[in-house]
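Only a part of the assembly is drawn; its chains keep their places, and the rest are absent.
For clarity, chains are labelled A, B and C in written order, and residue numbers in each chain start from 1.
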Amino acid sequence: MSVNALPKISRELLTTVAFTALIVLLIAVAAITTENFLTQTNLTNLLKQMVTTGLLAYGMLVVILTGGIDLSVGSVVAFSGILTAGMVSSLPIPAAMAIGVASGIGFGLVNGMLVARFGLAPFVVTLASLTTIRGLAFVYSEVPIAPEDPAFFTLGSAMAGPIPVSTIIMFAVFLVGGVFLTRTPAGRSIIAIGGNAETVRLAGINVRRHIVLAYTIAGLCAGLAGVILASRVGIAQPSVGVAFELDAIAACVIGGASLAGGKGSVRATFGGVLVLVLINNLLNLYGVQSFWQQVLKGLIIIAVILAQRTNRVRA
Amino acid sequence: MSLELRSVRKSYGEVEVLHGVDLTGRDGEVLAVVGANGAGKSTLIRIFAGAHEMSSGEMLIDGEPVRLRSPHDAHERGIRTVYQELSIVPGLSVTENLLMGQFPKRKTGLIDWPAAHRRAKELLDAAGFGAIEPRTIAGRLTIARQQMVEIAKALAGEVRVLVLDEPSAVLAGSDLDALFELIRRLKARGVLVVYVSHRLAEVMELADSIVVIKDGAIIETTEPSRTSEDELIRLMAGRKLEQIYPERRASPGEARLTVTDLSRRGEFSDISFELRAGEIVGLFGLVGSGRSEMARCVFGAEPASSGSGAFRSPAEAISHGLAFVTEDRKRTGLIGGMSVLDNIALATMRASTRGPLIDMSGRKERVAGMIDLLSIQPARCATMPVASLSGGNQQKAVLAKWLLAEPRVLILDEPTRGVDMATRVDIYRMIDALAREGLAVLLISSDLTEVLGATDRVLVMREGRLAGELPSEGTTEDEVLAHAIGVAA
Amino acid sequence: SPAAEEPTTGAPASADGYTIGVANFMLSGPYFSGMDKAIAAQAQKKGNVEIISTDANGDAAKLASNVEDLLTKNVDAVIISGGPLESAPAVLNSLKAAGKPVVLVDRKFPGEYTSWIGPDNEAIGRQNGEFLSNALPDGGKVAIIKGGPADNTIGSARTNGVKSVLSANAKFTLVEAPDFGGWGSDGGLTVMESLLASNKDIKAVFCENDAMCLGAQRAIADAGLADGIIIAGVDGQAEALKAILDDTNYKVTGLNDADIIGAKGLDRAVEILGGATVEKDTVVDSPMVTKDNAKTFQNPDGSF
């Protein structure tokens, strides 16, 4: 039976299958051609290395779905991390971490208000806040802060069996976040706003509030990522997180999200995160030199989205 | 529920478009609003819907003054609106479009999707549009079906006033019957239906009372029994229209477009016809019969699977003298954010250069001529974004764009959709005049009267195939319809 | 010079003191911001020197603009903290044209400058290499984590120093991490994790700065290999000194003291403005810091 005879819904399924196949292929190639890929250490590395990109990608997806973008997440990672590390000397660690995450929420709120209440372009708003928040991180502390209390490292380095706790947190964000986007009215409204904001407004839904919510979620994810990263490294640096937003956006788009809004899936975004992390990991395992890594990484990303597109057209 | 407007004024910026409108609608009534393009009908409706606030005046519901600040306020009071411009969210399912903002939820607060699809199915069935599958992605439906989804959406929740802005413009045949049936049922339930349409026949059939709006003011309130279509047209246009369709006496010249066995997989097959200089050929069919697809294919917008007569690209088609007024002006006819001038000049840009540069003043003059010729309103609209024109005037702008290209073959896909009667008459005149000078015209239309009245002969398509060819003279609407449905002898 | 003929309006301190501009290539690294602060602190001590500090944010053209801005404000001399920038001919040219003395700190540019004060990065590397060959008499695999990007010759000088010692000894094998650590702890951590995935038998790690070493140390600790891998860094960052003192597997660093270099840089500029003839190039010693002497280098008031 020809592919064209399939009903439309299964075509989408097919794209998903093709994308999954691509990831499985990447993993298979890795497993066969390198001896170290399937080792416990490397798999743990992979699980750890996807946390930051993963958290940022989910938050980014929510914003992208509304038709917006959040360039400030890298700076928020730096700020929340350094704030948490700075607070540890005077507060219990969980409280300090909560404050770090809260700072992310705060920045997200401000971004969202500027976009929604004042109708400013998300790109410039978050570009401006990228600059401001980075500056604030340095104003808070020009030098890295390394809390002495070893309990500060726990969040970033603890393992639950073979799986890092931080990875579990990220999985939880994707799970809860997936339910949020597919099964709650607020989540559906966010997607619908990206499709046609005026229609959503005419349906009596408060568009502004949902846009603010989306940026707040992105801020929350970035704040969480910052705290986890600081805890994992053990040192919070005000300079961390430059260009993190690019990987997060790339993950969403590799996963098929449209930057025009209204289109994107949580599962596929997670796939996008996997692809990015796998590419990095593979290039390292093969010992490809740094700048050739850059050359190849770009080419592989193009190849992946070309392959995805071909699947879609053929399917 | 009764709805009353008292001296309502509305301005966009400093331009007042409604000048003190008084209007009363009672429950169980169909109140028709008719008027020329740009008269202010849609503006009036946006005020009912809470989408725009009036500049002054007041609105009374059941005698109580109310102020609608948002669409949400209107919903709360049971006022539901179907807008003139389609406004579904194309990437979401029909269910989601229907239930937006009012999903059935489980105890956990999560959306109960199975229940939502069931509810959507109920809504569609209740509206008489049971053929639409709730899980379909709305953007993949035909325009007609998207319109039906919009109507069904307005019926979700408690409806006491239903406002319909040109709902029939994209509906035809049984879909239209289903809509009328729905309106009658709602009326019987005591719902006030406000109905805006340019199709006067259906207004006469449906309405209990009719208000005629001209240049932002109500100039007549009447009833079907006390008026006639001709009278309404005279009121709207401010002049008497002698004859709607010009007398056609075609003497076709040489063949301008010959299509042979043209097919496109899954859409239409084995289409053969010929268009000759000086003739106007109608193309009728039910929604989804493949007329638009065939036209797009001939024009080179989509590749053909087999057969000959189609061009490889729009550029090639245009260079052979073709012009194509598409059916969906928002998506394929206009660039909403650009000026009327830029839009009208788009297809002739490369022809109007002086050296490497565009001849700006010549271009401006030619466009002004077109605005004048088609009396696009407001008259000084050249620098306005085309999206701020009223629907009918947008349609004229598309027509102007193609007429400026001085085509030899003109394909018109639903060119009078949303166009008022007086303007239609102008358009028919113009097509007729151009045909007399040798233009070949293919007029795709879902309006049976038009397809017979304005043409020399009619092609009928059914399920992607040509189902017949009839001379316009002496053929009845029923005969054409019979071919389209497939019950012809 | 033409500049000297203009009245020096912009600098209130200039009646009895100097205004000195500091052109930082990038401040967003603790070493560089430490340098900037050390210069400012030394100026404070002097009392009659006003500092105007600028940051080019890692953009060479902006450095040129900033220097032009400084000249607009009529500073008496310019100190350039060039960081990873390799050379800045246009900047040096415009300073020369304006007739202002130029003191380079840390990074030496080819071309015409008045004086340079900085470390010998290759010597620091050699020092680390010698420490490692003594600490590991049986040799073994030594990993190298570079900061990057490839055009950063401060880093490569340090790496070359280490390599020159260790590759002369057949007992050692060197593994260079394929990707760069970006001079930060987070980068040091991920690069070390990747290294450990492919190389179980690493005996020591050298990083081009302490920040990356601190990240690498966490990766090693997380992998449970703290007992088997020793760490060697460069700079003398406070956290590194502490780790060395605490007798962890962080064993050595080469002091590249921003406080000292910054302070000396400012002194040098003032001397020049006072008319003194000064040494053109001054290499600041980079003593090897180990558990035995780390205490003496800890500076609670230091900015780095």
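Here is the rule we go by: a contact is a pair of C-beta atoms (placed from the backbone, for glycine too) under 8 Å apart; a residue touches a chain by one contact, two chains touch by 3 or more.
Please read all numbers here as calculations on a predicted model, not as lab measurements.
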**Chain-type multiplicity across the complete file** = A x2, B x1, C x1
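One rule holds in what follows: only the chains that are shown with their structure count from here on.
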**Request:** Based on the touch definition given at the start, go ahead and assign the chain network to line, ring, star, complete or other.
**Result:** line
**Message:** Measuring from CA centroids, which chain ends up nearest the centre of the complete protein set?
**Reply:** A
**Request:** Compute the distance, rounded to whole Å, between the mean C-alpha positions of subunit B and subunit C.
**Result:** 71
**Request:** Provide the C-alpha centroid distance between subunit A and subunit B, rounded to the nearest whole angstrom.
**Result:** 44
**Prompt:** Cα centroid separation between subunit A and subunit C, in whole Å?
**Reply:** 33
**Residues of subunit A defined as touching subunit B within the complex** = 8-9, 179, 183-185, 188-189, 191-192, 195-196, 198-206, 262-263
**Fill in**
Note: in the complex, subunit A contacts subunit C through residues 36, 39, 41-42, 45, 48-49, 138, 142-144, 146, 153, 157, 229, 232-235, 237-240, 280-281, 283-285, 287-291, 293
**Prompt:** subunit A touches which residues of subunit B in the complex?
**Reply:** 49, 51, 70-72, 75-76, 81, 83, 87-92, 96, 100-101, 103, 105, 109-111, 113, 135-137, 140
